[in-house]
Each structure stands twice: as structure tokens, then as C-alpha cells.
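Have a look at this one before I ask anything.
Only a single protein chain was left out; the remaining protein chains are all shown in position.
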Amino acid sequence: MDNLILINIIILVSIALIAAAVLYFVSQKFKVTENPLIAEVENCLPHANCGACGKAGCHDFARACVNTAAEDFKKLYCPVGGNAVMCQIAHLLGHPDIIKEETVAVLRCQGSCQNAPDKVEYSGIAFCRIANKISSGRSGCPNGCLRLGDCVRACPFGAISMNKETGLPVVDEDKCTSCGTCVAICPRGIYEIRPKGAQTGRVYVACNNKQKGGIARKNCKTACIACQKCAKICPDIKIENNLSYIPTTVPADKFGAELAANCPTKAIVYIGNKNKEEEVKHD
Amino acid sequence: MLKISTAPHMSSPVDTPILMRDVVIALMPAAIVSVLFFGLAAIVVIISSVAACMLCEYAVCRWLLHKKSTLHDYSAIITGLLLAYNLPAGFPVWMILIGAFVAIVISKMAFGGLGKNIFNPALVGRVFLFVSFPLQMTTWPKPHFLDFWGADAQTGATTLGILKQLDASTSATALSKYGPNLDDLPNYWQMFIGYTGGCLGEVSAAALLLGLAYMLWSRVISWHIPFYYLSTVFILTSILWLTKGSPVYDPVTHLLSGGLMLGAIFMATDYVTSPMSTNGKIIFAIGCGVLTVIIRLCGAYPEGVSFAILIMNAFVPLIDRFAAPRIFGTRRK
Partner (left out) sequence: MTKTFPMGGIHPDKHKIAGDIAISNPGLPEIVYIPTKQHIGAPAKIMVKQGDKVKVGTLLAAADGIVSAPIHSSVSGEVIKIEDVIGEFGYYEPMICIKVEGDEWEDSIDRSDAIVRTIPENTEEIIAKIRSAGIVGMGGAGYPTPIKTTIPEGKKVDCLILNGIECEPFLAADDRLMQEKGEQIIVGAKILNKLLGIQKAIIAIDENKPRAIEIMTKLTKTYVGVNVRVCESKYPQGGEKQLIAAITGREVPSGKLPVDVGCIVQNVGTVFAIYEAVMKNKPLFERVVTVSGDAIEKSANFMTRVGTPASFLIEQCGKISSDLGQIVFGGPMMGTSAVNPNAPITKLTSGILLLSSQMSDKKPETPCIRCGRCVDGCPMGLQPNAIARAVRSHNMDALLELHVLDCIECGSCAYICPARLPLLDCCKLGKIEVRQHQNKK
């Protein structure tokens, strides 16, 4: 009886030893030697693997950081981690700090259920990319938001949510990492990555409609009608294809409030830096 | 207001509840036969099983998942009927409740409800009862035709049970005088009609074939699974019968007895737990057939249909992956 127990123990222990030995040799044999810096850099990164930096993932980005010269390092930026992470990496690698202005995704459309009411009933599958193929959408605006939420589903950080009342997606400024997924997925290219404007606030044209003013207004109260008023206030503003565009270089603190107040259709949105409550758009 | 939607702008009138309702209709002949042969006891089993399954589904939807009840799609009724068909008449009602609970709550709703379960719920319920209450599960009353109350119902062995004992006694050299003998076996006609011992739904091959005919006619199922399943069993037992010559291997008896017909027609063809492509269905059915024969002839249990189908259920995802249909424009294999 004692013998039996002993034999069992010996068998089990030897199996364990053999397995351990095999594992050891295999791990030695297939060991990949990599610059330990890469692992260190990777540890700083957010591990979202979103690809927003243009690399295949965080590991790839870390490798690129370590393997590039000081000049090229400036071109690398992790929009998710932001300045804090990039400074940390720069410190690790002995490069000068990288400071970029923080950016955020903005929806250039205010075609809510109220501003651009439904003209037809859409009963197909709730995917913008499909709806965009078969029609100009419920409101009739061929460039406006389809209000079906492809961006909400696509956002890897859960920063976009649907406002049930307006039907429009809302970007959570704090969660948004400006990774650009929404820009890529929106079939109408409504999203734009713009500077967050922590000090200055930000001002942009919240309309994407490239039709003539009269036609655009038929479908939406807040459409840009290319009336040139904004261009008169600030000459940097360009108007192309019946649509005004405010370049990111226009100082929002200087012109923002005036532009927004003077836009006859309230297509220009100014979000100041102080009162967060007032950020809620005009409607 | 005009409506816009994506193509196609019309859809087939057949939807899930209609398909399921057709299966319920196809199950009816077997219910009638079982009532004719087993009387009140059969009605008690069927009604309590269906009611218990519906109650379980309703309860889970209502109080656990907090969503609209899915009773309207008839799937709980099918599970209830199939579970009842797999039980002997006079089976205790409280055990039926346990079986229904296992079938619906554990085997179906826990996986996510209709369409997501891996194993056939009714079979899981039956196998659970079979291993938990082997005595009650193998107490088969003898059929008493048109004797509704059936108060003096005797119990007896099933055809397959007799075969198993026969097999055991012949191989164990000492031929027992009191052991089973060939005369106990019902003749083919009795087996076809269902005048034999067994579970409620499985006794009458005729009623089940009628149901099969209805399902084929209304295009609820394709013919592949029943055909390949039954032929596999028939061919394998024929080979053994021809080479060994023992009545234990009689192919017709094997075809008509036990749960084979019920399994091949209603259980193996369950949409959710069978492969989707035609090739997959053929592989699945042949697998079921081979396993059934192996369990029946080599295993300890006289009956192997439920285990065979459950085992093959587990292979369905794999079969689906490797028996995908040929894509148009790719080379024929």
C-alpha cells in the first residue's frame, strides 16, 4: 500500500519535472530578443491598440519610437495618451519633450430631429453606411448626420453617445482621444479632429452641407447658407462649395463669440473655455 | 409619410412561429397514438411536460431576463412535447417538472434562449432524468389499446431491452431458462403501429412517419437528416445481421424500435442544434447513425439515440465550419 502511494508520487513528480524541462528548453529556443526599451516604452502607452498613431498597435508604436532618430521621433504621436505619455516616452529615450495641442472630434452637423425633421420614415437596418447608400436620409440633407450611430458603435473609447432627444451623437470631450475612428467610419465625413482649445475655446462651422443655401435650408434650420457674413468678420474663413470652413488657426477667443452670434442660421458653434454649461449648443 | 428601407422590399410569409407551429402539428399524430395506447397516463405526462416547459420559459423571461416572453414562438411547446415523448407513460409528475426545468432553464435559456443552445433541450432533459431516475425511466407500461383508464396496466420491457438481454444471455454461454426469448419480441407490424412497450412518442413509427411526411410537404425540414440517419443504422445493422445472423442485429427491428424514428425525425433535425449546410447535415446524420449503432450494440444501455444525437450536437460548430457549401465559381471538389 505504501509502495503504491510512493509510486504515484514519483510518477507525478517526474511528469512535472519533464514538463518543466520541456517548457524551459522551448522558451529558450524560441526566445525573441528585443530591446528592453521597447517594453518600457510600451508600458507607458495606453494599450488601447486603436491604431490612431498610424501603427499596427501599441507594441508597433513603441518599437517605432525606440528605433527612430531624434528628428523622426517628433513625427510620432500617440493621440490617445496625449502629451503626458509622449513626454514620458521622450524622457525615457532622452529626446526633448513633445507638446502638441490637444485635439477632439467634433460633429459638424446640427441636423437634429428638431432642426432637420424627418421627411420619410427609414425602416431599414440602423447602420449609417447602408442608409447612406440607398437615400439621402430621413431629413433629406445629403451631407448631414444620418442619426443611426455608426460612430457610437465604432468608438473604441465609448466617448460618443446618442442624445435621444436630438437624435445626434454627442462626443464626450473628456473621453475622446481624437483617434480618428469616427472620422473614418462616418460615410459622410462629418467628423473633424480639431484642437480642443483648452485656453481659447473652439469655434467651428457645425454644418457639412454643400448645397446652395436655399436648398440646404429647406431640409435643415441650421444649415450653412454660405452668406459670407463670417468671412467678413474674419478674412481667414474660406467659403467653398457653398460651405464655410473656419481654419483651426483662427483664434477662437478673439472671433468665436462674434462669429457665433452673427451667423444667421446658427451654423457656427462657439464653445468657450470657462462655463462648461454654456457649451451646450445653440438649440 | 413615405417609407424607405433597404432591399428586399418583400419577405417570405414563413417566419419562425409558423415553422415551429408546423413542427407542433407534425408531432400531433404521435400524441394521438400515445393516448390511444396508454390512455390517461399519456395525457398527464404530455400536458404536465408542455405546461412545465412553458412555465419555465415564461418565468425565466419575466423574472430573470426582464424581457418580453418568448412563448409565442412555439419553441417551448416543442421542447415540452418532445420531452414528454421521451418519457414512459405514468412517469411521476414531479420528475417531469425537474426534467422541464433542466431542459428549458439549464439547456436552453442559460445559453441565451432560442437559437443559441448547443444541445437539444428535450434530449438534455431526458438524459438528465434517465441518469437521475433510472428505475422510473425504464418502467414501461404495456400498451392497452383503447383502455383509457388503464388501471391494471402491466409493465414490460422494450423491444431493445429484450434484444439487449437476449444478446447478453447468448454470449454468456449459460442459456437461462427464465431469460428473455424471441417470442417476447413484438412483430414488425406491432412495432410499426406502436403496439409495444416504450416511451410515449417513440412507440409508433407510423405516426412519426406521418409527421415526417407533413414536415417534408410543408418544407419545414429537408429530407437529408432523417434519410441518412435511418439508412446508416439500417445499413450497419444489415451488415452485422448478414454476417452474424443473430436476430439481435435484425435491421428492421432496429429501425422500428426505440427512439430511433423520433430521434431521426424530430430531434436530430432540430434547426438550432444541427448543421446548416446540406453537406453538414449529411455528415451529422451519418455520425448520429454510427454512434447509435455502436451504443446500442456495444454499450451498456439498450438505447443510444439520445446520447448519439447529443454527442453529435457538440460537433455541430466544427461541422459547420468544415462542411461549408461550395462557393459559386470556385472549383468543384
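Think of it as A and B in the order they're written, each chain with its own count starting at 1.
In this section, a contact is a pair of C-beta atoms (placed from the backbone, for glycine too) under 8 Å apart; a residue touches a chain by one contact, two chains touch by 3 or more.
What you see is a predicted model, and the numbers here were worked out from it, not measured in a lab.
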| item | value |
| --- | --- |
| Residue among A:Gln211, A:Ser244 or A:Thr265 touching the omitted chain | A:Gln211 |
| Among A:Asn8, A:Ser123 or A:Gln228, the residue in touch with the chain that has been omitted | A:Ser123 |
| Chain B residues that touch the omitted chain in the full complex | 2-12, 14-16, 18-19, 73, 113-116, 222, 271-272, 274-278, 281, 320, 324-330 |
| Contact set of chain A toward the excluded chain (per top definition) | 119-120, 123-125, 127, 129-130, 133-137, 140, 142, 184, 211-212, 215 |
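Quick note on the criterion: only the chains that are shown with their structure count from here on.
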| item | value |
| --- | --- |
| Touch list for chain A against partner chain B, complex | 118-125, 130-131, 134-135 |
| Chain A-touching residues of chain B, taken from the complex the two chains share | 1-7 |
